[in-house]
Each structure stands twice: as structure tokens, then as C-alpha cells.
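What you see is the complex with one protein chain gone and the rest in place.
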Amino acid sequence: MRDVTYLRPGNVRDAVQLYRTTPGCRPLAGGTDLMVMLHAGTLRPAPRAVLDLWSLPELKGVRRANDVLEIGAAEPYTGIIGSRDAQESVPALVAAARTIGAAQIQNRGTLGGNLANASPAGDTLPVLLAYDAVVVTDRRSIPIDEFFVGYRKTALADDELITAVRLPLGRDVVFRKVGTRAAQAISKVVLAVSREPARIAIGSVAEIPLRARRAEVALERNDIAGAVAAVADDIRPIDDVRSTAAYRRQVTQNVLRELLDAFARG
Amino acid sequence: MRFTLNGAAVSLDVVGSRRLLDVLREDLGKTGTKEGCGEGECGACSVLIDGEVVDSCLVAVGQVEGRNVITVEGLAGPRGELSLLQQAFIEHGAAQCGICTPGMLLAAHVLLKKEQRPDADDVREALAGNLCRCTGYTKIIEAVLSCGT
Partner (left out) sequence: MVTTSTIGRSVPRREGAAKVTGAALYTDDLVVADAWYGQTVRSTIPRGRIRSITLDPEFDWERVVVVTADDIPGENVVHLIRDDQPVLARVGGEIRHREEPILLLAAPDRNTLEEAVRHVRIDYDPAEPVYALEEATEVYSTINIRKGKDFEDVEGVELVVERSFRVGLQEQLYIEPQGAIAIPWRERGAGSREPGVTIIGSLQCPYYVHRALKRALKLTDEQAVVVQAETGGGFGGKEEYPSMVAIHAALLARKAGRPVRLIYDRHEDLAATTKRHPGVIRHRTGVKKDGTLLSQDIEIVLDGGGYCTLTPVVLSRAAIHATGPYSCPNVRIHARAVATNTPPNGAFRGFGAPQSLFAAELMVEHVAERLGMSSVDLRRKWMLRLGDTTATGQTLTESVGAELVLDAALKAASAVGRSGGRAVKRGRGLSLVFHGSGFTGSGEKKLQGTLAMEALADGTFRILTASTEIGQGTKTIFCQLAADALGVGLDKVDLAPQDTSLVPDSGPTVASRTAMIVGRLVQEAATEIKDRLQRERAPIKVQKSYVQPDSIHWDETTYTGDAYPIYAWACTIADVDVDMTTGEVRVTDLVTAVDCGKALHPVMAEGQIEGGTLQAVGWATIEEIKMKDGGYQNDRLATYLIPTALDAPRIKTILVENPYSRGPFGAKGIGELPMDGPAPAIIAAIHDATGVWLDEIPATPERVLAACASR
């Protein structure tokens, strides 16, 4: 990693320009994933430069504008957790942010990083799906639904940078993460659910964070039992180091039932 | 590049993509910051950047340009007098093997700056990013609570 060039652009426009013109360049924000991979030498192809977006003022902040909440792509989770606007309008995202790592990771991890990394276990990603978030880049807006295209693959162009995430206000979303321990854990299963509109989004159960479409259809009909049954067909869990397919299937159903019952009870 | 380390100005010629942890330990001789895992899981390499606790193994040194970095070596007073928290760690038996202690102290230091009178749950949450295998955390939590005012 000592051969990796460090680039520090002063604004987003310069950043995009550098990203476009520097071969083997990887954007760097809080470094919670990228620095680990850089040091371990596990990135293929091996990066030749990092583009530091961490300090760009344009990528920071939590702002409320009209009917959306806009969160800068490089705003750390701590900033989201501490934002009154976020607490009021997207409490499920705040709840998700609080389950990520512990203080050290929350001080560095960002939504932009979670999105770009596109891990199927990314803790905020099901929440963003349940909110129908919009991923804002240097050139366009991408509905979150169209963002994840494969295992750790996104709809971003090779030289495209995420600048912000927009979330609608006033949507009631609930969130639950099941991990191995109370902090510093990658999820076995993570769910975010909205009742109206019907959104059931799940992480760690397929190659991408996904919307459970069949279950959503049942939920639209107010058929909770149907949604719980259908979700089993929506997911494609596997056995891995963190859990088993059987457990993930069972717990997805159990937690979905619990969350939907909680909605039903108000 | 320049930054402030434990109150003193530092000027260095280094590749910005190197880990802050390595630069602290190898270039600046601040070996109080430990490496336990190299992937942001154990917190042994915790330092403060502008008053926030971070894992220095996850920070590219270029990212601390112009910032204020505190390591465990910066916790004692100018003449080496131990801080209240450091004294409490000794008194309560919060340091056993001592390898997690520097990071643990820094995480606790931030908590006590933000929360003058934390309860046990606050302490547990604030220290959840710092693994300790010796103490079961009991005496560490006691030590931090004893510093609440």
C-alpha cells in the first residue's frame, strides 16, 4: 500500500476530474472498509491511488429541504445520529447508524461508503430501500431501487461519485438488526419495513440488499401472514461464516412477523 | 504535511495513503498506540482526531492534515502527572496486561468530555469499540464511573 498515491481534491468537480483521469483510483471517505482492504492487499485490481473525499465540505452535513432530508455522502454516522432533523424525520436510519460498529466506526463510516461498497450486509442499505431513498451523484439522481445491480456492484459509472442521499420525510420505517453481539458486529440478518407504502427490505439474505417484492404485495393487501410466508421466496440466503441459510430464512420470517405485528398494534 | 500531535506541531514528508497508525508508531515513535487487528475491530489503535475517537488503522495519514491528533502519550500533564482517569485505571485495576489500555483510555476520555456524569450503560456503549480480554470490563467500567463529577 506504500505505492498507493494519495490524492486530495479541493471540491467535487476536481474530485470527479481526478477520478476520471487517474488510473486505478479508488474513492476514500472514512476508510472503514477501504483501508482494511488496502492494508491486507485484498483489492483486485490493486488500487494505485486513493481519492480522499473525507474533507470535502460539499459532501458533509444533514439538511432538511422542503419534503426531503439530504445527507452528505461523507457525513459520518455520528453526524446523522446527532442530527435533530435526522432523529425527527428518519429515526430508523438513526437507529441503523447506531448499530454500526461502535464509536470509532460511527465517527468514520458514511452513507456514501456504505452505498459504494454495496455489501449485502450493509446495515443502512435496507433502511435506505425502505425509505425509497435517492442516491445523488455528481451528475444524476439514482433511485435506490436501481442502485444495487449485483454482488458488490452498483449502477455507478466508472468515474461517478456519490455526493448525497435524499430521503422522504414522514415515512414510518422500523428497523431490526440481528448480529452475533451487541456492538461491532456484521449482521446475520437486517430488516427495514415500512407499512405505508409497503416496503420490506432485507440485508444479508442475498447477493444484494433486496426488496422482498412478493411479501410487499401481500402486505399491500394487509395480509401479514401472507407476507411472512411469501418472504421466504423473496430471499436467497446462504451458509457462511456468520450464519446459516436455514437460520436466516427462519429469522427473516420471525422478525418480519414481529415488526408487522408491532405496526398492527400501533 | 502538518498536523498537531499531543499539542505539538508535526511536519512530515510521508505518503498520504499510509495508515496513521504506522506513521505514529514507526515515524514518530508513539508506540503507545497498539495494533491489535488492523481492521477496526479491536480499538487498540484508538486515537483522537479533533476530539473524536477513531481507529488509527483505518485513517490515511493524509486525512489528518491540519488536524489535532491526541494519542495516549498526550493524556498525562506537561510534567508527566497522570490524569484523573489514568489514576483511576491504576486504582481500580482497570489495566491488566495493558495492551488495550491506551485505546480504552482515549475512548473513555472522550465520553467524560461529553458526559460529565455517565452511567454504566453510557460507559459500556462508549467502550464497545475497544476489546479487552483480561478484565471482563468490570473494573474498567468502575474506573470510568469513578471519574464522573
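Each chain gets a letter, A and B, in the order it is written, and its residues are counted from 1.
Simple rule for what comes next: a residue touches a chain if its C-beta (ideal position, glycine included) is under 8 Å from a C-beta of that chain, and two chains touch if they have at least 3 such contacts.
Fair warning: this is a prediction, and the values are worked out from it, not measured in the lab.
Peer 1: What residues on chain B make contact with the chain left out of this view?
Peer 2: So the residues of chain B touching the unseen chain are 25, 29-39, 41-42, 44, 71-73, 75-76, 80, 82, 86, 89-93, 95-102, 105, 120, 123-125, 127-141.
Peer 1: With the missing chain put back, which residues of chain A would touch it? List them for me.
Peer 2: So the residues of chain A touching the missing chain come out as 2-3, 40-41, 102, 178, 180-186, 188, 241-244, 246-247, 250-251, 254-255, 258.
As a convention for this text, only the chains that are shown with their structure count from here on.
Peer 1: Report the inter-chain centroid distance for chain A and chain B in whole angstrom, where each centroid is the mean of the CA atoms.
Peer 2: Computed from C-alpha means, the inter-chain centre distance equals 28 Å.
Peer 1: In their complex, what parts of chain B are in touch with chain A?
Peer 2: Going by the criterion above, the answer is residues 15-19, 38-41, 43, 46, 52-55, 57-60, 62-63, 65, 107, 110, 125-131.
Peer 1: Provide the residue numbers of chain A that touch chain B in the complex, in ascending order.
Peer 2: Answer in residue numbers: 1-2, 4-6, 8, 28, 30-32, 35-36, 38-40, 49-50, 52, 54-55, 78, 101-105, 107-108, 182-184.
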